Structure formats: structure tokens, C-alpha cells
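I am attaching a structure below and will ask some questions about it afterwards.
Shown here is a partial selection of chains from the complex, left in place.
Which chain is which? They are A, B and C, in the order written, and residues in each are numbered from 1.
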Amino acid sequence: MELLVRYLDRSDSVSSAMTQDTINEENLRDDLRYYFMSPCEKYRARRHIPWKMVVQILKIIMITTQLILFGLNNQLVVSFKEENTMALKNLFLKDYSGIDEDDYSVAVYTQQGVYDSLFYVLDQYSQLAQLSVGPIGYAADEEGNLLPLTICKEYYKRGTVDPSNEAYDIDAQLETVCMSHDPKTANQWKTQNSSFFELDFYRLVDIKVTFQLKGINLQTVRSREMSDCYSFFVTITFDNQCHSGKVKIFLDIDAQSSACRDWKISGTAQKNTHYLLVFDSFIILVCLTSAVLCTRSMVLAVRLLQRFSTFFHENFNRKVCEEDQKEFLNGWYLLVIVSDIMTIIGSILKMEIQAKSLTSYDVCSILLGTATLLVWVGVIRYLGYFQKYNVLILTMKAAFPKVLRFCCCAGMIYLGYTFCGWIVLGPYHEKTGDLSRVYPDSCPITPNNSWDRLQQPPQP
Amino acid sequence: MELLVRYLDRSDSVSSAMTQDTINEENLRDDLRYYFMSPCEKYRARRHIPWKMVVQILKIIMITTQLILFGLNNQLVVSFKEENTMALKNLFLKDYSGIDEDDYSVAVYTQQGVYDSLFYVLDQYSQLAQLSVGPIGYAADEEGNLLPLTICKEYYKRGTVDPSNEAYDIDAQLETVCMSHDPKTANQWKTQNSSFFELDFYRLVDIKVTFQLKGINLQTVRSREMSDCYSFFVTITFDNQCHSGKVKIFLDIDAQSSACRDWKISGTAQKNTHYLLVFDSFIILVCLTSAVLCTRSMVLAVRLLQRFSTFFHENFNRKVCEEDQKEFLNGWYLLVIVSDIMTIIGSILKMEIQAKSLTSYDVCSILLGTATLLVWVGVIRYLGYFQKYNVLILTMKAAFPKVLRFCCCAGMIYLGYTFCGWIVLGPYHEKTGDLSRVYPDSCPITPNNSWDRLQQPPQP
Amino acid sequence: MELLVRYLDRSDSVSSAMTQDTINEENLRDDLRYYFMSPCEKYRARRHIPWKMVVQILKIIMITTQLILFGLNNQLVVSFKEENTMALKNLFLKDYSGIDEDDYSVAVYTQQGVYDSLFYVLDQYSQLAQLSVGPIGYAADEEGNLLPLTICKEYYKRGTVDPSNEAYDIDAQLETVCMSHDPKTANQWKTQNSSFFELDFYRLVDIKVTFQLKGINLQTVRSREMSDCYSFFVTITFDNQCHSGKVKIFLDIDAQSSACRDWKISGTAQKNTHYLLVFDSFIILVCLTSAVLCTRSMVLAVRLLQRFSTFFHENFNRKVCEEDQKEFLNGWYLLVIVSDIMTIIGSILKMEIQAKSLTSYDVCSILLGTATLLVWVGVIRYLGYFQKYNVLILTMKAAFPKVLRFCCCAGMIYLGYTFCGWIVLGPYHEKTGDLSRVYPDSCPITPNNSWDRLQQPPQP
């Protein structure tokens, strides 16, 4: 930038004799000067209303609103799933305390305990309709037949273990035996298939009880939206893999939402979701405008650079240096364009999700979230036009490599320390993987070092 | 201030020839010098005892004492309400653990659980007199008839839900059915209105049990004060809005205090609350004095400014510049007057509250609290008279805009980060709204930057 | 110090002509120089072995050893009392969870709950001998009669409360009715004195059950020490003062230790506690030596000052300035003497405690602890003899008033903020008095300010 300015100044002093060239040069110089002005100066210079800035401000408001609306909606869905998970755990797990330990829900230590927990699941499942408070029911297939509950037990094919004599003879291959039964008579299994339930704990690796439930999110009925139907794929695992005398019971739920097959909401006008669609469309429009404006600016910049380098080559027979060329490439524009594209894709996804034709909440939220982050960070650019903020930003820019270098050096020591601490201290504590204990408290290099350097403004 | 001093000095050197003008000028200069003196210097110069300062010191002691007394009294009331809430929760909520989860008190997951909890409320309510340890009883109307307990259930008007087939047909309009009964026979409801208690959980949105209890805060009898009568409006809500299989039970209490209708405390002389009234009155008096003194000082300052600007206009034909005019407006006086007015209003409110004719504890505590804060902050002013503290205060004054600017810049990034983190990370954790998790730990701009700048004293 | 040095230097250059005076002066100058030397330099100069330093080093080792021994012994006693308290709580409090809530142990919310808890105490007490695992028993008086258990109930003399009609008529005077009974038949009270146990909860203020138990700390038998006998004065309070529907149950124990009346330990040689007495005596000796040496040094310093000022007065006819006089008063000596006196008193107390003739653990531990702190802090003095540490210490000395001033200023704002926060935010949170919530997070003045100043060494 500085060199550029010098060129401009130099050409000032030289350009007194020539005529046509002078005019061209003058034009170029004016264009260059205009190009590097802030919106405010541009307005003062050519009464050019800063449309790009207006669009950005509009965008920031709209995108944030959209994000908040989407987030609140998401939260409803997430809390519905969470509460359902909690309800099912309380229904099906015996002696569930309400809080998961580590990663499992309940631990059982006796053979009787395992049988009790297993039969408790079956009993509760068979009387689900009389138990549950929520609108869930057994899943049915297309013909209306209720899907069965399945119990699978996995065990070593053959094996005798005699710990007293330190002797074992095991066929390490795993065998899986399953049985399935109609939901409503699940509690009669015990008597019917008693042989299946004679577990040989030495060989047993795990028992998996799987069943499928259907639920309806009636919550949305109240806000006059169409409600989702959910399929809950419930898996209750009695995990004896470790053979340590502790059987861990897990309950995993895979909840999948879909449009209900047959539904009717009456008694009230359906909420007009058109407004939301219009809002999303408008956002897409604004982002398109913003992207187009920024692309135009970048194209103009490239052209200007070409004119400038041609002129330079002709008049001074020198190439414009690398650094000055970079000045013409405005990183902020790139940021804005990237965020625009993300917003557009995110908004389209969001509209699809609202129309229940897609359920990729995750992708959509990542897109919209990142876009919003970029837009807010983009505001810093406008702060850069004010002199005092600029110093702040330039300082940060100059300090970045130093910070990086410091982090690299500290990282080395930290990595070594972590590995060493993990292996040396780890196994003799209860929680082996807890990294925070290993962290060096008396670490000789702290970030203070670099931060203080940061405070000196870069020498011009 | 500096310019002003220069004017004064200049006039010094000039004023050797004139006579009448010189005297006027001398007077004005003396008055100006006196005006900008500290209380200590004033005392040395004209043996003027610093009444304002004495009043301020008196005020700070009295206001703080008053605040502490009021706060301790408030605490008694608040703890009475809290303990009553806790007692009612333990009486009416089945399986209450003593600690609220999230925002609800108890969660129930089975139909039988809902019935049990509901009937438990009715049973306990009907035998309240034999249960409760505290002086609470059923509320009665003017004629002495006990107010009834009311149960309302809210449900979708019509609806069949068949989750197994992903089918539902719901009338989204809500219908509310209530019934009320005499307290003492509440436990007979089950048999009398069994149909009412056949809940259709698919349609049920919530059940609300409301009743009103009366209590007396006998605590104050011991401190020989008149005791308050309380009305507890208790609402027990069985919340099934979410239809997630988890019915949350809330118990909300709205406690309203009022003077008792018919009371008599004997056996001991009633405590003389006159002392407290006298103390409050004295505070009002002191504050009035302080406000009047400060107002006088401000009026004098304005007059002095007028004299000074007139003189300036006449002699030098120039206007006193904006900045110098500001020097005459003492912000501290304004602070003192505002705090005085707040104290006076707060004290009057406090007297009314003590006379049981008002219950606006909140307004009163905000007024008194803010006033005390202002008075304590006002002490810094007197520290400003000592040279070394002054440097501290001036430094802070100069650094303030820089800090503000930095906060603004960091705020932008933080906002963007928060929105992004909320939407991207949020829904996949248990507690979605927990902002602290989202906070950028490796935030590149830290306040250190600005604080270090703060330490350089402003260049004169 | 500097001025002093200048005087010395000046006298150097002048003292070439005089004879007798010169010798005197030389002597004085030498003495002065020697006085301000470090132990190391003294040794080099006059081969003077630094006894004081040797004594200090000896002292620091011995005092620390003594402190640790005393502390470990204390800990045994404290843990015995704590475990006894815990055991008695578990024996006498119904439904005790093992952890106290807030300040009370158990809270009861129903009338039946109060009766149950009360009778539980009596039942458990009557069968204490069959219950308790520890060597505790009912206390007996001189003649061997067991001391009775006493129940006192305190209530308003007369009173009718009718919360439903907001009416009450109370005699605020408190009446206390007590009854006492033989321990072993305590569980028959219910039938014998049923009228006493008909509690009128509206009037009831509190019930206090008090009894006395005796215990023996057999723990010390194993370490071959004489064991202490303990009297436990147990008070179980059912607190209904607040009349809020929540009766808090407290169990307070006042444990007093004394020598057992009649004891015999056989089967093993008693541990020789003489060693400990000899060690304590030796410490007293060392401390006396240290105190005497330091006092001597101070006396010598005062004499030297007198000689110096006399000389100064005679020769230069000037008074020694205040600051130079202070140089002769060595604060470290004062510190050492204070710590010595505290150690001596503490050691004597400790010996008395070990002989079971005193039980003032608190006073003794405060004396010994403070003495140890002072001795360790005193080590800094010897570090001051090394040049580089000296800079550190001088810096700290210079920065101290600045830090103090800053703290004073910040304290003002903090106090105001605290009062305001307490009254405004307090009552609307559960825990009113929690100061940490009120703490200003965005406090504009942080200690950084002062600490950075601290780092500049003082200008000479």
C-alpha cells in the first residue's frame, strides 16, 4: 500500500509536461485513490451511496434473526427427543437413578440382578400402553401387524472356565442366538422359553433387547404446525464383554422423524408458515445481491490492477511488486462471498426441512452458524475504517506469527508432557484419561510472553 | 481548567494600572480561586468549615446503617417465604427429593405415577390440619366458609392418536374442565367423581390443582413486632404439554402479605418502633440538608460562571470556551443530589412498609441500594483531593474510551461466536442454552491489551 | 543509610591533622562500619562467628518440628471428636443422611415426623449400651447415679391462632416446661407422660433434649499414652422458632476432655514422654538465648547511636537526622524477640497440655503457629544480605504504599457495590448472603495496575 502511495505521489510531481498521457494517468490515479477509500470517504468524494455496506447491515440483522428462529425450533425438537429418552430409561431400566453413570445407565453385579433387569424390561414392554404417559406405541408394519421385540444373546461358542484351577478352554468364536415375540405377550416368555433364559455367565458376552416404538410429537400441534412422527429404535444392551463381574446396562435410542402417514388437525386454522418461507426467500435474495456486488467489486479490482500494471510497465518499465498486487485482492470480499454462499445453501436446506422433506438439521445448522459467524466477524472490517480500531487490527495481524511460533514451541513440550503424564500417572488413578490432571501447572513458557509483545504496534 | 488558570495568571500581569476595574477583577479572581479549592484548602484560606463534607460523612454512616437494618429485616421475610415453600413442597409432592430438578420439582413417567401424585395432593390437603407443623390453614372467605380446592384439566377437545400407525386426528382447540370441592372432604373425591379422574393421556395437556392457604408469620411476635398474615396461592401443575412421556410436576406459590384482620399480642410491652421512625426521619433531614447545600453550590457556580463570562466579554471581548464552562459544572454535586433524592423517597417508602401500609419491598430496596452505591462511589471524589489518588482517577478517565472501544470490537467477535456456537454445538449437548461452554477460550484479543495501556498516565 | 555513609566518607578526607580525636573517630567509624555489615562480612572482618545466625537456623528447625508434632497430636484429638459427633448423629437422628444441610442436620415437615424423631431419640437413648460401638456410656454423678435425660419444651404462654380467619391472640411471653427421667427407662416415657408429649405446634417454639454421655479416647492407649476421658454434653434441638412449617433438628455436642478418674494401663511399658519434655525445654532454652542475643544487639545499637550523635554534635554541631537514627533500630531483631517470646509461652502451654493440666489447645496453637510464621518470614532477612534478593525486598518495600492506596480506592467502590448488590439482588435468590455473586466481574481497576508498577526497582 505504501509503495503504491509513493508511486502515486511521484507521478504527481512528474506529470506536469505531458498531455494525453497525463489525462490517462490522472484518471488512473483518481480511480486508484477512489478504490482505496472507505465507504464514508467514497460518499464524500463522489456522492456514491455505499450500497454494499447497507446490504451487509441488512444481512447481519436478517441472518441473525433467521438463526435464532431456527435455533429455537431446533431446541424444541432436541428437548422432545431428550425427554423421550429419559422417559424410556425410567420405564425400562430397573433401579434407574435418573442420571447415567460414566456412559452406561445402570450397573448390575449379581446374576439375579441381571435376570431381574431383563425380565423387568419384558414386563414393562408388554404393558407399555398402560404405563406410558406419552403418545408412544408399538411400531407396526405396513399391514398393521405389531413388530416383535427381539432378544439376542451373544456368547462364546463353547467354553469351560474354572477360575479356581486357573484353567479355561474357550472357543473364541462368538455365537448369537435370538428370539422374537409379539409385544403384548412378552411377559409370558419367561414360562414359555425358560431354557433360553438360562444364561451361562462365563460364556455370555452380551444380551441385546431391541424393539421399535412409534411416537408423535404433539407439541407442535399447539403451535399450529404439522407434527412429526418419530420412530424410536430402542436397544437395551446388557454388556458383559469385560467379564469383570460388572454387567453394564445401556439404553440407546435412535430417533428418526418422518412425516406422519395419516393425520388431521382440525378445530383451528393452520398456522400460516408462508411468512417464514417469504422471509427465507428474502434472505436468499439479499445474499445473492451481496454476493453479486462483492464479485463485481473484485472483478473491478482485477481490471484496475491490470490497467495499473500496464501503465507501470509502459511508463516506468517496471513490474508492480507482489505485495502491491495483493493490495488489490480484498480478503473481506472473499469472506462475504463465502458467507453468502453458505447462507443461501443453508436457507434452502432450512426451507426443505420445514417442508418435512429433509431432516439434515446438522448440516443446515453448521452452514447457517458458520455463515453468521463470518458475517459478524466481517463487521470488524468496517471498524477498520476508523483510525483507532485500525491500529488494533494491524497489531493483531503483526503479532499473529509470533503467537503461532510460541504455540508451536509450547505445544512440543506439552505433547511430550501429556504422553509422559498419561502413561506414568494414568493407570494408578481412577479416571485414566483425564488429561486435565496431567496439565503442567508450572509450565515455564506462558502466553503472557507473547501477549505482551502483541501490545507494541508494528513499526511502519 | 488549564486555560482558566492561564487567564488568571495573565490578568495578574496586566492588572497594575487600573483602579475600580482592578478591584472587581481581583474579587472575581479570588472567588474563582476559592471555588476550585479543595475543602482542606478552603479551610486554610478562609477558615470556612467544610459543612458539605461533614454532612456527606454523616450521611454515608447513616445510610449504610439504614440499609443493613432494612436488609436484615428483608432477609427474615424472604427466608420465611422460602421455608414455607419448601414445607408445602414436602407436604404435597409425592417422592419429593428436597431439591428441584431444572425448573420442575418432580418428574413422573407412568400413568400410575400421575394418579398417585394427584391423589396424594388431595389426601394430604384434606388432612392438612393434622399434618402441618406451621400455623397455616385453609383460607376462608368473608363469611367464614372455607375456600374450595379446584382441579382443572386441560385437554385437546377431541382426538384419537394411534402412534403405531403414525396416525392422529386432533382438534387443536383446548378444552378445560374444572371441579372444586370442600377442603376437608377432598379425599372422598376419588370415589365421588371417579369419571373425572379417568385421564386420556394422549389428549391431556395439563392438570392444575389450585388452592389457597393462610399463614401467619409468628416469627415477628418474638421480636415484639406486629406479625404479618400471608395468603399462599398454591398451584400444583402436572405438565404434559410436551407429550414426551415425562409429566413434570411444578408447585408454585404466590405469597402475599397483609395486615392480619384480628390480632392481639399480650403478655409483653410492644416493642417501640418509634426509634426506627425517628432514625429514618433524621436520615431524610440529613439528605435534605445535603441536597440543599449542593444545589446552593451549583447555583453559586452558575452565577460565578456568568460573572466570569461577562467580565471576559467586557475586558477581552472573547467568549469563555465550552470546556472551561464545563469546569464550573461539578458532576459530583449532581451525583450527591440524585443519591439524596433516592434516599429520601426510599426512606419514605421504608416507613410506609414498616407501618404495613405498603409492600413494595423491591422498589424500596432498589432505591436504597442504588443510593448507597452512589454515596460510596462519591467518596472517591474526596480521594481525588489527594494528589496521588488524583493521578489514578485521571488515568481511569483517560483510559475509559479505549476500554470501551476494545470491548466493542471484542463484543462483535464474541456475538458472532456465541450465535455460531449456540446453533452448531448447542443441540447435541444436554443443556442447550449453556453459554459458558461456547465461550472462546483461545480468544486472540484479551483485555490485557487495554489494561496495559491504562497504566500509562495521560500526557498533559 | 546513604547520608550516614556520606558522613563516614567525609570524615575520612578531613581526618588527617588531629590526633586523639582522630583515634576516637577512627574507632567510631570502624564500629559503625562493622555494625552495618552482614554476618558473612563480619566473619571476614573480625573472624566473628555469627552465633545469632546459627541460633536462628537451629531455632527454625526445632520450632517447625515441634509445630508438626503438636499439630499431628491435635489432629488425633479433633478427629476423635468429629467421629464421635458423626456417630451420635447417626445414632440419635432419624433419617439422618450423613451430611448436614446448611446448618441443621435434619428437617421435618409433618407433626407425625416430629413425634417420630422425638421418640426415636428416647428409644435409642434408652438402649444406648446395646447400640453404640464406641466406649461411651451414660454419665454418672459422684455417687454413681446415672444423670437423667431432660426434655424441655418452650412455648408461648397462651395463644390461639386461626390462620383461616387471619386471627391470632398470643401471649408473647415464653414458658418452659421440662421433665427428666432415668436413662434406662427413657422409652417408657411415652406411656407415662403422654400428656407432656401432646404438642400444640402453633404455640411451640422449640424442644430441647439434653443429656450427658461419658467417653474414653482409647486411641491413645495404643500409642502408650494416658487416655483422656471425655464428657459429651449433647443437645438435640427441635427448632420451630420460625413457625414456617419446617422444624429443623440440630444436634450439638460440647465435648470436654479431662483426666480419667480411675485408670490403669498394664501389659506394656508406658511410653516415655520425657523425651518430648526435654525437647520442649531445649526449645525454650534456644529461644531464650536467641532473645538475649538480639536484645544485646539492640542495646549495643542504641549505645552506638548515642556515641555517634554525641560525636556528631561535638564535631559538626549538628543533630543526627531522624532517618539515620532509624537505621540503628533493626526491625528484624524486634521480630525475632517477639517470635521468641511467643514460642516460650507456647512451649510452656504445650507442656502443661501434655501433662493434662490445661486444655487450651487454641491459645497454644495460635502462639506456636504465629511464632513459626514469624521465624520463617525472618529467613527473608538473611536473603537480604545477598545483593540480588535485596533488590527484590527493596522493591517490595517501595511499592507497598502504592498497593495500599490502590486497595483503599478499590475498597470504597467494592464496599458500595457490595451493599448495593446485597440489598438489590439478594432477596430474590435462594442464598441471600452469598457475597461472591455480587462481586464485580467487570471491575475497571484491577491489581494489575499496581503490580506492574511494582516491577520497577526504586530509583536510588
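Here is the rule we go by: a residue touches a chain if its C-beta (ideal position, glycine included) is under 8 Å from a C-beta of that chain, and two chains touch if they have at least 3 such contacts.
From a predicted model like this one, the values you see are computed outputs, not experimental measurements.
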{"item": "Overall copies of the shared sequence [whole complex; 3 in view]", "value": "4"}
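Just so we're on the same page, only the chains that are shown with their structure count from here on.
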{"item": "Chain copies touching (subunit A, subunit B) - same or different residues, decided at half shared", "value": "different"}
{"item": "Where subunit A and subunit C are represented by their mean Cα positions, the distance between them in whole Å", "value": "54"}
{"item": "Geometric centre distance via CA averages, subunit B-subunit A, whole Å", "value": "38"}
{"item": "Set of subunit B residues in contact with two or more other chains", "value": "448, 452"}
{"item": "Of all residues in subunit A, those that touch subunit B in their complex", "value": "64, 67-68, 70-71, 74-75, 77-80, 82-84, 86-88, 90-91, 130-140, 144, 146, 213-219, 221-222, 224, 227, 229, 258, 260-268, 361, 365-366, 368-370, 372-377, 379-380, 383, 388-389, 392, 396, 400, 403, 451-452, 454-455"}
{"item": "Sites on subunit B touched by subunit A in the complex", "value": "107-114, 156-158, 161-173, 201-202, 205, 240-247, 405-406, 408-409, 412-413, 415-417, 419-424, 426-428, 430, 432-433, 444-446, 448-449, 452-453"}
